[in-house]
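Worksheet for the structure shown next.
Yeah, one chain of the complex is gone here, protein chain that is, but the others are all in their spots.
The letters A, B and C name the chains in turn, as written, and every chain counts its residues from 1.
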Amino acid sequence: MDLALPLAAWLVPVLVVGGVVLGLVADALDRRPSAIVLIALGLGGASVAGFVLSGSTQPGIAMGVLAYGSGFTALPALGYGLAALAVIAGFRRYATADRGPGMAALIALGSVFAHALLAGLDLIVLFVSLSGLAVVAYALVAGAGTRRAEESAVRYFVQGTIASGLTLYGLALVFGLTGGDASFLTGSSALGSVESRPALLALALVLSAFAFKLGAFPFHAWVPDAYENADSTSAAFLSSVPKLAALVALLVIVRGTLFQADLFASATSLLVAIGVGSLLFGSFGMVRQQSVARLLGYSGIAQVGYGLLAISSGDAGIQATIVFIVTYAVGASAAFIALEAVGRVRPEWDGTRAGMAGIARRSPLLGVALTVAMLSLTGIPLFAGFWGKLHVFAALLSNDSVVLAIVAGVAAVVSFGGYGSVIRAAYFEDSNVNDDETVGEWGGSPLVVSIVLALAILALGIVPLLTGISRVYALFSL
Amino acid sequence: MTLALLIAIPLAGALVSAVVGRSTAVARIIALAASLGTAGVAAVVWQAYASSAEALTYEFTMDGAGSFLRLAADGLSVPLVALTALLGIIAVLASWNVERIGTHMSLLLALEAAVIGVFLAADLILFYVAWEAVLIPMFFLIGGWGHENRRYAAMKFFIYTFAGSALMLVGLVLLVVLGGTGTGMPATPLPIEPASQTLVFWLLAAGLLVKIPVVPLHTWLPDAHVEAPTAGSIMLAGVLLKMGAYGIARISIPYTPDAFAAAAPILAALGVIGIVYGAAMALGQCDLKRLVAYSSVAHMGFVVLGLASGTELGLQGAMLGMVSHGLVAGLLFFLVGALYERAHTRDIGAFGGLGVTLPRWATIFVVASLASLGLPGLSGFPGEFASVVAGFGRFGFVIAVAGIGIVLAGAYTLRAVRLVVHGEPAATQAPADGLQPAALRDLDARELLIAVPLVALIVALGIWPRLVTDIAAATLGALASLAGTVS
Amino acid sequence: MMPLWFVLVAPIAVALVIAAAGRGPVRYTRWLALVGPVAAAWAGAERLADAGRETGVAAEAVSWFVTQTGSIDVGASADPIASIMLVVVGVVASMVVVFSFGYMAEDASQPRYFALLSAFTAAMTGLVLSTSLVGLFIAWELVGACSYLLIGFWFTKPSAARAAVKAFLVTRVGDVGLLFALALLWRETGTLVTADVLAAVPTLAPATITTAALLLFVGAAGKSAQFPLHVWLPDAMEGPTPVSALIHAATMVAAGVFLLARTWPLFEASETARLVVLIIGTVTALGAATIAVPQTDIKRVLAYSTISQLGFMFAALGAGAWVAAFFHLVTHAAFKSLLFLASGSVIHGSGTQDLREMGGLGRAMPVTAATWAVGVAALAGLPPLAGFFSKDAVLDAVWVHAPVAGAALFIASALTAFYSFRATRLAFSGTFRGAGHPHESPLVMKVPLVVLAVLAATLGAGSWWFAELLGGHAGLAIPIAVASTIIAGLSAVAGWALYKTGPAADDRLAGALGGLWRAAAGAYGIDALVMRGAAASERGAATASERFDTRLVDGLVRGIAWLARRVGREFNELQSGESQLYAALVGAGAVLLASLALWLGR
Partner (left out) sequence: MIVAIGCAAAFSLGVYAVLTRRDVIAILAGAELMLGAANVQLVAFALSRGGDGAVVSSFALIVLVIAAAEAAVGMALVVTAYRRTRRTLVDEFGEVSG
């Protein structure tokens, strides 16, 4: 166990934890704004370091447990980046509320757990990070401080308990089947030769654990309530970083390591079942939603459907999943942060579509940011989301499941019913509330962050047009 | 390099006018400059292609990475690009005094750039990206500057076309996967294996037929037209409808020739139904814009018939039909828009005797109507004639049904002329919501600057259709041989 | 030698000049309108003069559509029948233009009138000279458009606007037939140049020939107002009278006959097609003649008379004698345009079109009355005027070919004589029943009348020269000539005598003939039927578009959207809010997945 590990392995999480510690100390000294700044700096630094290191260091495995290098460092870096942006966007909110810095710290720790989940190659790390993320999520949802938020948190917790129970049971089976060897790499060979019945049960339980974390179809019940009632910045974090980590981890386990053997061929159809379920449930559920955050909740369920379909489509699916999840994560957090900005521009906004009528006339930049996020989530070209969808379609069609591709296409169209209605509300509805006297100001930090994300989406949408896919997404490939 | 300019200039114009669009004068200058610039480059491309007669290509490569940005201009796309550029200028001039002019002009120029992108795309992915990119500006033009139920029309327009193009995306990706030669569109693409051609053809057709539009999939067009602002309608009718037919010629015929040949009778039937159905519907309309919208369905029916015949004459007929409809529909929508600006109503009953009150407007309206019903000597006739003759050659007497459509075309156009231009001036009729004939002032210099060149082009194309067909002959010939029948 | 392209291009240029010049100098620019017709007449005469020497003027053709497999060409050249038509068009058009100087003197939009007249001349010459069927079709529809614009000249009058639309649409129905004839010929012969098509006729299958011929006839019937497509001509009288004289008497309506003459080999090869032409021709001739008798409006009498005379020509064509038909066309052009111009002068002078309000105009308008008399005599077919010779040739041909049809035509010619003299008596003799006092037209209107009267009288002599030029049989069939003269004479006298007491005679005849008279007056209800059909179709289209398009197709779309929302509502219900239900969902989901995995992996 040589401790002279390359920087990429440990520097990034340390920066974050350092930031958190300093932040909490500042909070203790009752200087909340600086606490938030410190945490944000920690996250931001980690993200930058991650991107830099991912390119330069040779991929490897630290301490037999944590992979690093190229994708395994770049993707967590993206997670940290998004977390940093969420914290910055929520700066005013966290700086004023007394448990504000705590929330920011939770976001930072959550992103560390996400890094562990994503890069971890060991059953124990897997269980720790899953549970850690769950705990952070409960706290974040409850942190919004409203009655409805706490109620959603309790409900989320009740479901969570069953899910973590099932997860542990599944891991127990896997752990047993591999003869007590927790590591994914060596365990998978043992798993291949074991008798099929318990192995399949283990597969099912592990899949349902991930499905619950992702909010996929049968396990989606917590998603709409949680996203609607959490405050927008935490929802921005919750809807992007944990999902990013969980989907990539699932990809690694199902395609890369544990469930490799042909015994687990049925994993594909399981993934397809959950995937199509979430796709349809999310898309159709979204159309009628009045509350925009709840609408984005359903959209989260739908988008996970695409991710699962990508994983289910074999080797071509690997790059498709990566491309999809990167574009989705950026799109989802942009959407939620834009909602935060709407809250700032029109403080008395009741969270519904009707409530935000004509907001684009009041603040054109916000209108643009919202539209870019919505169109990217729909998968319209010139925006990042399009490349995600394109790759999912290509993956599905390359192992000729045409019907699935058509279903995915139809779901995208139905989903525009929801996304488009937000754009329609922002631009074409006449606002009954005349904005000039309201106390809302130009939008503050959330508006700046959503503009930055919108530009990122546009760049991720247009640059591949010029330079082709490989160059841009090579950074993240595993 | 010039091809890239064709997209770059309008895009640049769009960005600049969006940013600086506060003052009307500046926005107008920039928009006009951008559209004129694009038209200039389009003329250069036309000249270059006419003299060298082999396709101009352009590929953007940045240090070796495989880029999707491949452009090519050949006989099929040069006329349509020129039409887009021309209508771009017309649209800019037509939206001279529109409110929030900065954003309106930038959306218009973005729309023009996207449409030119579709016509020049030599890469399946770029084709799809440009195809969808057209939706966004149009969606905002309809929604932002429309009239009463603009919201419904904008949503319906977007979802209708997006539903079609989602399936088209599946088709395109399947094409790339099966084709195996990457996403580029070579000059003479090799067809994919016959087994899956039918599936790919009908997937592509879903997106393409919605855009043309073909009858069962057309209900978005009247709403979109009624709600779109004048400039939006000009571009929508002038070029957007051509993207569907262009797609069939550019992708369906070369990549899935056997499936196209097999589906040709269905396409021809859809074309003929479109002709008759569009004309019958137009006959019953009392809103001028809806009437012209349905007439567009009828005209595009001829284009589809021409395409379905698969012969070179048919394809030339389709090409002529597209260019002529662009000019005629563009002119008609401009006139209706100008009338709406003055009278604030599009109801056909509210007018009458405009021949007396608005002589200049009336004369141009009559010429445009005669062109729209396919009178020889005006641009409508050659396209229709070639499509019908070619269609008849391929499918025989079933095409005679289109004859009903031709007569009905005369009926609804002349009914419109009778109700609007002929009869006593409105003074004697009950003026609709305070419409005093005196309030109507005739076309001014700017509006004449738009209408007269269009009329000149319509007459020129009517007398000598080879202005367009000579340019397109080589490409259409190759396509016709691909489509199986060469007669 | 007058170049052909000049004959075509000059009138168009003149039309543009007149229109552009506007109202100011119209007194001078309207004389330019004579350029087109005179050029046409001159070119036609020149070519006829040296027709003896087969000059075979090279057809200047240019290809309109070029494809790898063949091209559609458009060209112009003057063969004998084209030259004759050029002369006819040229002469009649010039007379009409001169007449219009007087007739339209105080009309506000004269520039538009003379420009359209000049454009019409160009279109007509184009139709006549074209060497390819496409060129002919283009000119054919342009002629239709000019007729639409001229009928609807006084567009502020709603009835004129409606008549114009009706004329254009009915002829459009015919044009569609012509279009599909061309399409069929293109498919069968691969070319549309008239000469090549006709050369290829022997190689075609009989069925194709008949179909093509019949489709061509549909086109001709539309333009020449044969039954059932005749409904538009009577309403076309809404246009200015000189227009009716030019278009609806001499030139455009004759285009149908010219088309059949131009594509004669096609008809010659198909027995059935000729039979159809004969039947339709005869029915139209007899039907129109009966309708013309009770008409009270002088222009409608002449309109139905034109339909009837065209029926004669088509009957002759059906009987195989296209030369006779063509000769009758020429003579008819002369005397019918004369009658129309004379009626124009009468209307101009007496201020009314209704025969019942006229009377005694003979004294007030001597020149008009005299020229009218010559025209009427020619129409009735009294020797030695032109009508006698051409009608005799037609009757002879039809009688020999199909006696039944011949008999019908005899009755028709009797009726023709009757109604023409009835109109003459009502208009010109007795006392003036209308308001005001009628006055003779100015010189500029009288000159054309006299010229045409001379032509109507002397053209008969030309039948020998005509036959030898076009190859028909010369000479006069004596028995037919004698019989037709007697019948015509008797009915003329009857017509003249019966109306001694003026319009009252109509009521007596109505009493005597009862229902037949009223039916004939109402054109047997065909027109009413067609109009009701058109109105119904328009309303039908409106309701159909409302019901079908918005409800069904759009309904389908809205239905799908509603379904999506409905499914959405179901899913939202699932989120009922009880925590334990959510937890149960998680548990159930896991069990479901496990069982699926086990079942799949078995």
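The definition used in the following text is that contacts are C-beta pairs under 8 Å (C-beta built on N, C-alpha and C of every residue); 3 or more make two chains touch, one makes a residue touch a chain.
What you see is a predicted model, and the numbers here were worked out from it, not measured in a lab.
Chemist: For the chain that is not shown, enumerate the shown chains it touches in the whole assembly.
Modeler: If we consider the entire complex, the absent chain touches A, C.
Chemist: Using the document's definition of touch, tell me which of A:Val128, A:Leu365 or A:Val402 contacts the absent chain.
Modeler: The missing chain is touched by A:Val128.
Chemist: List the residues of subunit C that touch the chain left out of this view.
Modeler: So the residues of subunit C touching the unseen chain are 572, 575-580, 583-584, 587.
Chemist: Where does subunit A touch the missing chain, residue by residue?
Modeler: 123-124, 127-128, 131-132, 134-135, 138-139, 142, 147-148, 150-155, 157-158, 160-162, 164-165, 168-169, 171-173, 175-182, 224-225, 228-229, 289, 294
Keep in mind that, in the parts below, only the chains that are shown with their structure count from here on.
Chemist: Where are there more C-beta contacts: B-C or A-C?
Modeler: Counting C-beta pairs in contact, B-C comes out ahead.
Chemist: Whole-Å distance, subunit A centre to subunit B centre, using C-alpha means?
Modeler: 42
Chemist: In whole angstrom, what separates the CA-based centres of subunit B and subunit C?
Modeler: 36
Chemist: Distance-wise, how many Å sit between the C-alpha centres of subunit A and subunit C, to the nearest whole number?
Modeler: Here subunit A and subunit C have centroids separated by 76 Å.
Chemist: Enumerate the residues of subunit B that touch no fewer than two other chains.
Modeler: Only 159 qualify.
Chemist: Would you give the residues of subunit C that are in contact with at least 2 other chains, written as numbers and ranges?
Modeler: 561
Chemist: Looking at the complex, which residues from subunit A come into contact with subunit B?
Modeler: On the subunit A side, the touching residues are 375, 378, 380-382, 386, 389-390, 393-394, 397-398, 402, 405-406, 409-410, 412-413, 416-417, 420-421, 424, 427-429, 464-468, 470-471.
Chemist: For a test of understanding, state which residues of subunit A touch subunit C in their complex under the given definition.
Modeler: Listed in rising order, the residues are 154-155, 158-159, 161-163, 166, 196-197, 199-201, 203-205, 207-208, 211-212, 217-219, 221-222, 224-225, 263-267, 269-270, 273-274, 281, 284-289, 414, 417.
Chemist: Could you pull out which subunit C residues touch subunit B in their complex?
Modeler: That would be residues 63-69, 72, 134, 137-139, 141-142, 145, 148, 152, 155-156, 158, 160-162, 164-165, 168-169, 172-173, 176-177, 179-180, 182-184, 186-187, 534, 537-546, 549-550, 553-554, 557, 561 of subunit C.
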